[in-house]
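Only a single protein chain was left out; the remaining protein chains are all shown in position.
Chain naming follows the written order as A and B, and within any one chain the residues start at number 1.
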Amino acid sequence: MTALLSVRDLRCARGGVPVLERVSFDLAVGQALILRGPNGVGKTTLLRTLAGLQPALSGEVICAEGVTAYASHADGIKTALTVAENLSFWAQVHDRTVPDSVYATFDLLALRDRAAGTLSAGQKRRVGLARLAVIGRPVLFLDEPTVSLDAFSVAMFAGWMRDVHLAGGGCAVIATHIDLQIDAPTLDLTPFVAAADADGGSDADFL
Amino acid sequence: MKALLWRDLALAVRAGGGFGLGLAFFLIVVVLVPFGVGPDRTILSAIAPGILWVAALLAALLSLDRIFALDYEDGALALLATAPVPLEGVALVKALAHWITTGLPLTLVAPLLGFFLNMDPAAYAYMFASLALGTPALSVIGSFGAALTVGLRRGGLLLSLLVLPLYVPTLIFGAEAVRRGVDQTGAAAPLMLVGAISLGCIALLPFAAAAVLRINLR
């Protein structure tokens, strides 16, 4: 089975200081990986590095061009636009159309034409997650996707992840503190924390 | 790309600040000038092109910080950076949206306001032409400045400090075109130069803006 995403000996930095090192894993089609570790361990840094938002100090991320997507709690939902407008914007940016099933999957049917600014935090989060279903990227990097969701919505998201995204040939790296009820290995980042005197990073020249 | 343009325009219109605010600011500056320099019609007539140009520049500056800051705060910029659209294109489209909401209406309204400042009738066509050619440069230079300061909490004042010196050549050639048009001393050269600055900025600055955005998103 070929891997959709391969990470080899990755070392990432935050603010010029190495925070994680020796991170390696493979994800095949249909697999998810749950990242765990205490706050500040470097989950967000790792996800942003994987998504290409910040450069890695060393190591490599092997992945096809244009298949990845990144999502954090800041989901880029415009409060002045309606839910449908928000989703169709991201669909157009990715050259796709919004499938009607998305509204049912994320329980947004009644909210479709509401301005996103009038939604509750949890409802807004559901729109942000629905964006992931709209853009159709197979490799997802999700940073705390279930923040401010109630138990019902968490189950709904986990259901989509399991039955639609992973079953449909995708994979995902998810940083979360709750149990998503997805059959996936977990990766505790604590052993990968870079030593205080680890080499690399832009500070290294000055030490 | 087109979707981004429509979204930015829709946001500008719905947020209420878009077309109205810049124009209102422009009007207020023009109304305040006679209070400052006195109602002498010959003085007003002489300084009208300069006042309109400086007011247009300040009105363009007013809405610059909204080009990227809102998208940066709600995370949309990071999502756009990982989407299948070039960030250079995003910078250019956002500058275009800024021009449509500020530069274009300013260009259309400026001749009307010239009327209040007793502008020389010969100046109207040159005023319109120089603003039409020059305001795109203001938007593109401004979007570069906005990209530079997007990560800063209080970038507004710094943004003006960085952007205004960059506006100097555009302002000089733009206002000079009107002055020479009125004096009949050859407005073609400054008009072409102001157009050249706009074209050069449109061609090159989006790359600088995108580079700066990538650094700010790190």
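Throughout what follows, contacts are C-beta pairs under 8 Å (C-beta built on N, C-alpha and C of every residue); 3 or more make two chains touch, one makes a residue touch a chain.
As a convention for this text, contacts and distances are computed from a predicted model.
The complex appears with one chain absent; UniProt names that chain "Heme exporter protein C" among the candidates "Alpha-D-ribose 1-methylphosphonate 5-phosphate C-P lyase", "Glutathione import ATP-binding protein GsiA", "Heme exporter protein C" or "Flagellin biosynthesis protein FlgD".
Though it is not drawn, the left-out chain touches A, B in the full complex. The omitted chain makes contact with just one of the residues B:L106, B:A123, B:L148 or B:V182: B:L148. Of the candidate positions B:M1, B:L58, B:I100 or B:L164, contact with the hidden chain is made by B:L164.
By the touch definition given at the top, subunit B reaches the unshown chain through residues 144, 148-149, 151-152, 155, 158, 161-162, 164-166, 168-169, 172-173, 176, 190, 193, 197, 205, 208, 211-212, 215-216, 218. Looking at subunit A, the residues touching the absent chain are 15-17, 196-197, 202-207.
By definition in this document, only the chains that are shown with their structure count from here on.
In this assembly, the C-alpha centroid of subunit A lies 37 Å from the C-alpha centroid of subunit B.
Taken in their complex, subunit B has these residues touching subunit A: 2-4, 7, 10-11, 14-15, 71, 73-85, 217-218.
Within the complex, the subunit A residues that touch subunit B are 51-55, 66, 68-78, 80-81, 85, 88-90, 92-95, 135.
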